[in-house]
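Heads up, one of the protein chains got dropped from this complex, but the rest are sitting where they should.
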Amino acid sequence: MVTERLSLTGDLLDENTLGKVLDVLNRHGVTFKIRRFRIGEFSSEPSLVELFLSAPNLATMAAALRESKTLGAVFDMDDVELVEADCDGVLPEDFYSTTNFTTHILLDNDWIEVENLEMDCGIRVWTDGEKVRAATCAMHRVRVGDKLVVGFKGVRVTPLEEEQRDDQEFRFMSNDVSSERPKRRMIAHAAGAMQKAKEEGKKILFVGGPAIVHSGSAPLLARLVAAGWIDALFAGNALAAHDIEANILGTSLGVDLKTGGSGPHGHSHHLRAINRVRRAGSIARAVETGLITGGVMHTCVTTGVPFVLCGSIRDDGPLPDVITDNVRAQDTMREYVGGIGVCLMVATTLHSVATGNILPASVKTYCVDSDADTVIKLTDRGTHQAVGLVTDCEFFLNELVAVLGA
Amino acid sequence: MVTERLSLTGDLLDENTLGKVLDVLNRHGVTFKIRRFRIGEFSSEPSLVELFLSAPNLATMAAALRESKTLGAVFDMDDVELVEADCDGVLPEDFYSTTNFTTHILLDNDWIEVENLEMDCGIRVWTDGEKVRAATCAMHRVRVGDKLVVGFKGVRVTPLEEEQRDDQEFRFMSNDVSSERPKRRMIAHAAGAMQKAKEEGKKILFVGGPAIVHSGSAPLLARLVAAGWIDALFAGNALAAHDIEANILGTSLGVDLKTGGSGPHGHSHHLRAINRVRRAGSIARAVETGLITGGVMHTCVTTGVPFVLCGSIRDDGPLPDVITDNVRAQDTMREYVGGIGVCLMVATTLHSVATGNILPASVKTYCVDSDADTVIKLTDRGTHQAVGLVTDCEFFLNELVAVLGA
Amino acid sequence: MVTERLSLTGDLLDENTLGKVLDVLNRHGVTFKIRRFRIGEFSSEPSLVELFLSAPNLATMAAALRESKTLGAVFDMDDVELVEADCDGVLPEDFYSTTNFTTHILLDNDWIEVENLEMDCGIRVWTDGEKVRAATCAMHRVRVGDKLVVGFKGVRVTPLEEEQRDDQEFRFMSNDVSSERPKRRMIAHAAGAMQKAKEEGKKILFVGGPAIVHSGSAPLLARLVAAGWIDALFAGNALAAHDIEANILGTSLGVDLKTGGSGPHGHSHHLRAINRVRRAGSIARAVETGLITGGVMHTCVTTGVPFVLCGSIRDDGPLPDVITDNVRAQDTMREYVGGIGVCLMVATTLHSVATGNILPASVKTYCVDSDADTVIKLTDRGTHQAVGLVTDCEFFLNELVAVLGA
Partner (left out) sequence: MVTERLSLTGDLLDENTLGKVLDVLNRHGVTFKIRRFRIGEFSSEPSLVELFLSAPNLATMAAALRESKTLGAVFDMDDVELVEADCDGVLPEDFYSTTNFTTHILLDNDWIEVENLEMDCGIRVWTDGEKVRAATCAMHRVRVGDKLVVGFKGVRVTPLEEEQRDDQEFRFMSNDVSSERPKRRMIAHAAGAMQKAKEEGKKILFVGGPAIVHSGSAPLLARLVAAGWIDALFAGNALAAHDIEANILGTSLGVDLKTGGSGPHGHSHHLRAINRVRRAGSIARAVETGLITGGVMHTCVTTGVPFVLCGSIRDDGPLPDVITDNVRAQDTMREYVGGIGVCLMVATTLHSVATGNILPASVKTYCVDSDADTVIKLTDRGTHQAVGLVTDCEFFLNELVAVLGA
């Protein structure tokens, strides 16, 4: 399936140009959607029609376009322009900056799908045997001699709505962050998406913040992990440290999770937990030695669910498993986003935005936070597909576990 | 039990004055607490001791005080000062303005407890047969000739901590509005307080906003009412109108509660519901005629739980049961606050603050809102005892129903 | 100018029906806009074109439509349906519920503009001499025998974008409540709108909450009033009470506005201020007697700017000028909304929503609040035109006074 944009302008309606162009397209088996239709209000501005075309293959598209051109249709079928990088870690001037939508480039009469979709990257093109391939390339990964797309020519982006055609309700929800909505219904939708993803062999990514532990909900997350619902966990030092603190010392940031009270010197509990894991060498070693006997991290280790702990400048310690270099942490996260169908982002602005940055828009993304601002920031920064649930992580996880029977 | 404040000042410690005064109190069976203890740092400022005394009766207190006075103790045992109102609806200048804490006035050697505790009122004193009585009096209820307390003399206020001595955990929670806390534990505490109130023959007041209906939680509230957990409901036009809209038309503010979608013209649904109830004449009549067949208001009507619907200037309609005059609405609310042990305030800033204004501080008050601001406003305006749960009403009601088995 | 909707459906493009219809319209001097244009993807769904027509008068429109009809065009030119009310305060079943957009009804071949535009009302039609008139009618104002529109036939609503064609920037801003935006630019826009309104002889309405006084900004608002920028003030008991408290006692809710400190018993200061005004009889009388010597309310009284103080159930006192009955308060507000060009809503959710309810959408509305939720609530409840400035009232008023040179 290839797609193309075509526009007609001028005094087209009197001439019935549009009708003729549509006939041509129809005859070739090229379907279309009207994207814009502006009829000039007589003599002032020119009329304009923009069509979005879909053809089964490039040859068909090319033939239909050639014929339409004779009727005055305007379109752009140029190849992408490639420039060689002349400096490591620097994209060429005028580089094409990616979105998180499905993207193709036109090269030698062939539409090539861009791999590893991710916003705010360049597009690198290379030859793999006979095949020309293209993939996103983060700025810091550019190496001298890489061929990168510049300008906008020959790049085609498939809008999100095309990709979400199958789930009107998800699209409806993603346009709204109001807190005055039935949440259990939305949580049931997330659970349904998780079940569907599993059926389709897709993976589920969980991104979480420490409030999951503070609110006493870590056992719920551990149950989801244990029951096989989570394929990868992205978090920071804090979630892991407080989860381990809770297991070793029964507190989270010093607050007793049973009584809700704060004991003396509780503020240092997470430091003591981190310190012991540092001595053990890693979280996995601390599980082996019996220092950690339960909780989210323990369940990840014992069930083999991979986790990526990304550092931040406000970290204490940190735990030995934390990747303190941000660029390396991003690259590690990238290793786990292939094949993700659903992403749950719970109670963390930092990690949600960071993960949103590297996810394709086609991943069904649920962002749960008690503050509507997190969702607004996430969508402001490009993760438009995110459905916001302004609610407690405790409520969300409790309901999710109940619906999934985890 | 009567209480009093006593202070000692000067070079007391060298002279052992404090020891002697404590001996006197002890001998009379007057117990005490040290309120303030400042020892002058030698020659600069005078030392000061303030004691808070409790005696079994006024005679004992008076005797102990008389003797302490000879040792230099300073205290104030003057009667309250009363002034006659000279204008309807206007308190005398320098009127004593009440708090919501237990209050006594001293008159003719007798401590009289002030009835109908409520903040921001005057204190009216009258003779009821042999007995002198005192009660709070809202400004607009003053009538010419009423005797009202002016100044601070002879008024004793019992601090809240005295009254909450039995529930340390409640006091602990009421100092905190952080959203990063285990909520289910707090909800369990509220449920426990409700059970205890019922056992002690106290009443439970529910104050609610329309988000209860918008979030699909009205059936949960209806179950609490049906199961006898709620003794009175305070709300506005909106909660009742959307509850009835949901029953008649299946929507809340036009949003379908089953599908989450918005139909065309849904914004007028609540108006249509209100209009029909206006035609019926009242909510009770609309229940009788079969117009309303379920929901919170239906359950209140059929189980005889009283409700007070207070008007506001943003009301549509309003429903015929809404009390549109605020002063009359406040007075109607006052009729229901006697004997309240627990108050649940859910998803409404306006009605929560309004109800907080007329509740004694001894009422265990739980304020549930997705926005921490509501709780902060409530406590800023004097309802210091309120425990804030920054969470969804849906989560709160769901858990509460589960814990109470309603 | 009259407007109409017209639709064409079927296999229109092959037949060039659209072209012919457009010719007809063109010939009659009827301009049009394409509202919807869906081209069926061959054989599956029918194609559809919807046009929005504008003609200089009804006769022209009728002639053009008649001719288009012969080409297959579909439209609706039925008169509105009217039903007599049979019950005071109750609209007929199936009543037409108004929006806040410019609305016309078709009656006896004449388009009648609906007066006193306001959302969530019925439309009442009556004869005024020779002329038929129509106006919004709030539910409670219906009287037996009133003729009211039912159903949707014969009602035409002009979308907001038509009305805001002249101010693209305002439309742009009203789609956004992000707090991360240049505010001074937006405040300058509000100032410009105020200047333009004044030049065009339109009025400016100010709706304010007590935070204006608490934040020490009352003198800024008083300057705007004194300089003639405000034509009417809507507020509640609290703004007026704290403004008067600040003038008489130097505090706002007991907080000293000079030092920021809270004195003892400060919580009763506003009650003392209210009590004194109640004794005086009214705010105007309290100004006359010299009790009130400055502040916002004083400036309103001395410059003759009308104010409407609407009661709420959380009011203390209230001040004698407060309209305690909400229905009467709404009706009083309605007396002042005619001719309003700009509305500033500052630091009040309750009064902003209430005012938004009775304003036509054509009024340029700026909603200033430190909490984005207020703006979201306002637009959720139908005041879509509101531009939200998530900022301090202090900053807003300070900048506004500076830009306007007040």
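Read from first to last, the chains carry the letters A, B and C; within each, the first residue is number 1.
The rule is short, and it goes like this: contacts are C-beta pairs under 8 Å (C-beta built on N, C-alpha and C of every residue); 3 or more make two chains touch, one makes a residue touch a chain.
These figures come from a predicted structure and were not determined experimentally.
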item	value
Candidates A:Thr31, A:Thr103, A:Thr136 or A:Asn357 - the one touching the absent chain	A:Asn357
Selected residue (touches chain absent from view) among A:Ile274, A:Cys300 or A:Cys367	A:Ile274
Hidden partner chain, touching residue among A:Cys137, A:Leu205 or A:Ala329	A:Ala329
Positions on chain C where the hidden chain makes contact	169, 172-173, 179-186, 211, 214-216, 255, 257, 259-261, 370-371, 390-392, 394-395, 398
On chain A, residues whose C-beta touches the chain left out of the figure	87, 89-91, 93, 95, 97, 120, 139-140, 265, 267-268, 271-272, 274-276, 278-279, 310-318, 324-330, 333, 349-351, 353-354, 357, 371, 373, 382
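Here is the rule we use: only the chains that are shown with their structure count from here on.
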item	value
Geometric centre: closest chain by C-alpha means	C
Cα superposition of chain A on its sequence copy chain B - rotation in ° rounded to nearest 5	180
Pair of chains joined by the greatest number of C-beta pairs in contact	B-C
Residues of chain B engaged with two or more neighbouring chains	371
